[in-house]
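Pasting in a structure now, in structure tokens, and then I'll have a few things to ask.
Apart from one protein chain that is not included, each protein chain of the complex appears where it belongs.
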Amino acid sequence: MGWSRYIARRIVENLLLVLFLVVAMFVLFRLAPGDPVATIVSPELSPQARQQIMDEWGLSGSLFTQFVRYLQGVLTLDFGQSFAYRRSVWDILSEKFANTIVLVIPSVTIGAACGLWLGLRAGMSPHGWSDRVSLWLPPILRGVPPFWLGILLLMLFSYGLGWFPIGGMRTLGAPDRTFADRFLTLDFLRHLALPVLCLAITSLPEPILLMRQSVRGVLRDDYISYLGLRGLPASNFRRHVFWNSSLPVVTWFFHMFGYTLSTSVVIEIVFAWPGLGREMANAVLSYDYPLAQGCFFLIATIVIMLNFILDLIYPLIDPRIARPAEVTA
Amino acid sequence: MRSRITRRGFVAGALAVPFAQPISISLAQNYTPGAELPPLLMESFSDQMTVEVTRLYIRELEKLGIRVTHKPLVFSQILGKVYGSKDVTTAMMGLGFPEERFDPDFFIRSIYASNGSFNIPHYSNPEYDVHANMQLAASTKEERRKAIFEAQRIYARDLPSWPVCTRDQINPVNVSLFRNVKPSKGFGLECYHVAPFLEIEPVTSVRELNTATTFRMSSAHPFTERSSNGRGYVRFIFDTFLRYDQDLNLIPWAAEKVDQVDTTTYDILLRPNMKWHDGRSVTIEDVQFTFDYLLKWKPPLWQPFMEVIAGSERLGDRSVRVKLKSPAATFMTISMAQITLLPKHIWERVPEQVGVSSPLEWDPTRNDGMIGSGPFKFSRFEKDVDCHVTAFREHWTGGPKLDGIHYIQAASIEQMVGGMEAGQIHMIGDGITIIEGKRLAAQPGIELLTTETGTFVLFWVDVTKPPFNNRAFRHALYHALPKKAAVEIVLGGASVPARRSPLPPLMREWIPDDLGADEYNLEVAQKYLQEAGFKRQGRRLIAPS
Partner (left out) sequence: MSTIQQSTIVSGLSRKGIAPPSFIGALGVIGAFVLAALLAPLVLGDDPFANHFIPGGGLARYQWPSPAFPFGTNVYGQDVFQQTMLGAQRTLVIGFVSGAIIMIIATLIGVVSGYFGGLTDAVLMRITDFFYAIPFLPFSLIFVHFFGTSLSSVCAAIGLIFWRTGARVVRSVVLSLRERQYVKAAKAAGAGPIWIMRYHIIPGVAGIALLYGVFGAAWAILTEATLSFIGLSDPTAISWGLMLNQAFANGAIRFAWWWVVPPGVSLTLLLGALFLLARSIEGAVDRRLAD
């Protein structure tokens, strides 16, 4: 099986996956207990008025016709109108998604960078301070609930010391029409600092452990010993070790990105950050089907895409790994 | 029918069992006469406050030997179940008090009359219905009062459901930046009610008021907006014919006069020299158009106050005659105070000329459609960010003293409290508890204003399901309700215990004096239990046979 055939097969598989998710979403929302129109209509309305509202929202007709309408919409990326916002779901999604991305990327990157550095040191200098730290710090950090960490940071740095604002993406009333207004101001950076710190700390444990383990393994390899025997200066040596051991962290990075994206909801709640996760939680809690479906779809699709990209570039990073044509998937 | 249980079916069934319990929320009561009373099902909102009130109640009921299964449900789910499908056994829920409910008709007739649209208890008493319907058609206030009193006396005997206590409106205000801030009776300082905002005066160079709330507005569409905040916001921009002032008197507004010609006919005299926000004059044609348009399109959310209207006709160049289908005391108190004046030159194009199939789908906030004649002009509506209105100085009142209002929907109480402390938010409209309010008011420059409202915490009972169809049993339940404890512990005192009446205590002119609030008495409750035929056997309660 050639490389291009493999890619084609993976694309088809991923698309099928997305399709399954789309159908599962519909089933879950429609068959769940609870009256979908409860929050839209009030009981004082006449039956005709109720029917009118249900027609307006596309909630009338048999389940099958609703399903067909839903599928048609999804194929054109039209998730309909949000019940709560009365705006196109896609508009809302794109806006909130940007807010979440700007939170997730810096956090995971910073966490990864610090973790890589600490892991490298721990791996290369056993029994040093970094090694001892890397033994007990990661399990504790993994055990700290991210939302609690966020609350602690708020208590310490916002309420206590007053260095950072207590939440939101910018000061209330600040201009936000243009991209620059929204993302390129000092005000925004001050608001970004604490949530990013929180997420970076929770992204720390895995890279430390992975890197340390990987470095230890690499150091035992013959070609590295050879480099050492050759009398390579320390910094060059470190560089070789680094590049050879960072592969597991690359894999982790993609997974962590997807993971942080799907768990961003709690951080967004703690810091009142208007992002995708929080939007989804609100939509689910208020039975805003279209918006909840749209959010779930977006998050799931991105996670699938990340896995797919990882599958693609993995052999490129490490030529030692056999091309997928040569192993069973 | 022969059924073959396949292995797959069996496995599916076995897997479904743990799921079946959470799904089937309506447990079979299994009430059997002569046997032990099974645990009663009590559903409630899931917010901490309602859960705590429910818990206090359950503790008292357990002292009587009555066991309760408490099932808090997610907000949307319980709304749909209880208010939507009226599927309830007992439920502890909240009942809001928007301006549309500021008339005894809602509580007396809509809830407790057998054909009432809000009859959640499934209460049906022909004697009660007589008085409930009579009060709506009554021609004088005295007649109406008599009918309402009679209805309440029957209610007090039957006790089909009962409110627990009210919830005060809690408004911290930055008085160093704004003065003359007087909350409306019954509504406080919130978007539901425009009256106070016309009086608020800036003290410093900060001339626009930033008010925040955690409650969500959906849209500013006059026809489709369903939240009270949103409808209040719409009333900033659009005028109504009559309006409630801060003391809840009905005063003329866009209508100079509304005369009752006979029981089903009213004449509306339009105020002269009013202007739309785009400069055009308000004419009688706009009034005529408003009625015709609403009757044509029948926006569902307007039905409660539109459906009694049969039609309208122009009388002169300043008045319009409105005919009702049947006599309705709520025409003046509700319809005239809720129907907003629509500009003909904007809405006559909708929907045919703007490319949608119904006016409900048109977004006036993005198409320069928010032209009204109210004291504030539309500036911006960005849900979750900022909803902004500016002063309209050409308003016939002279316009507000503020330059504008920013209505901010905050994501959390933290944001609001922090914003007030930092001076960015000047007022909190809704969403804060008394305890946080008091802490905030300890800051210099911030004052706490509390207002008694008609918002209820209410206990619903389905009077058709045994044992609740037993009147004495209901009385026993009623007397076990610790109203004062709920007020003190859970609401921190920012509440008023409900009286033995469907009406909120602030409607005191409509409530007979002998219907009081302080009725918690476990001994009396025990007596009623015995009268109902329940016998105590050790720790168990045996139902009557």
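Letters A and B name the chains as they come in the text, with residue numbers starting at 1 for each one.
Here is the rule we use: a contact is a pair of C-beta atoms (placed from the backbone, for glycine too) under 8 Å apart; a residue touches a chain by one contact, two chains touch by 3 or more.
None of the values given here were measured: they were computed from a predicted structure.
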Contact list for the unshown chain, restricted to visible chains: A, B
Contact partner of the left-out chain, one of A:I110, A:V250 or A:L285: A:L285
Residue touching the undisplayed chain, where the options are B:P72, B:P252 or B:P327: B:P72
Omitted-chain contact residue, chosen from A:V12, A:L28 or A:A113: A:L28
Interface with the undisplayed chain - residues on chain B: 18-19, 21-23, 25, 46, 48, 51-52, 55-56, 70, 72, 74, 412-414, 417, 433, 435-436, 439, 488-490, 492
Interface residues of chain A (partner: the chain not displayed): 13, 17, 20-21, 28-29, 32-34, 135-136, 138-140, 142-145, 147-148, 151-152, 154-155, 159, 258, 261-263, 265-266, 269-270, 277, 280-281, 284-285, 292, 295-296, 299-300, 303-304, 307
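The rule is simple: only the chains that are shown with their structure count from here on.
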Chain A and chain B: spacing of chain centres that average the CA atoms, whole Å: 40
Touching residues on chain A, where the partner in the complex is chain B: 33-46, 49-50, 52-53, 56, 83-86, 165-168, 171-173, 176, 269, 272, 274, 278, 285-287
Chain A contact footprint on chain B (complex, rising order): 23, 25, 74-77, 79-81, 83-86, 110, 117-118, 120, 210, 212, 216, 218-219, 221, 224, 226, 298, 300-301, 303-304, 307, 358, 360-361, 363, 383-386, 406, 408, 410-412, 414-415, 418-419, 424-425
